[in-house]
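Working notes, structure below.
Here the complex is missing a single protein chain, while all its other protein chains stay put.
And then chain A:
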């Protein structure tokens, strides 16, 4: 289920997977000034059901989807195993060192602890956009 799709078709896509509706809305709004289309998904399952677009340049995934510990990181691990190497930012509503280390070992580009994520997230997303442009 695609819950939000901001239509700015000429921009590259960043996927946002988070079960919290408020977070999806707030983060989409936060990132809307950037040159990127944020495509939101409420669960790992709904995300896995779709084909990853050629225009995709990155992902933002909540570490504990639906409150299940490390499930977002498991999603990232599955994606990496299947050959998807998009730069990925992990957001964590609750975090501990083993979770952070697991995310980074799964090749996450960054691991950001909530709630103070705004400027870090904007910075990381801008880096992903710049990186994609450089290629």
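In this section, a residue touches a chain if its C-beta (ideal position, glycine included) is under 8 Å from a C-beta of that chain, and two chains touch if they have at least 3 such contacts; residues count from 1.
Heads up, the rule we're going with is that contacts and distances are computed from a predicted model.
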Per UniProt record, name of the chain withheld from view ["Phosphate ABC transporter ATP-binding protein", "Nodulation protein W", "Phenylacetate-CoA oxygenase subunit PaaC" or "N-terminal of MaoC-like dehydratase domain-containing protein"]: "Nodulation protein W"
Hidden partner chain, touching residue among A:20, A:95 or A:126: A:95
Omitted-chain contact residue, chosen from A:29, A:49, A:69 or A:105: A:105
Hidden partner interface residues of chain A, rising order: 92, 95-98, 100-101, 104-105, 110-111, 113
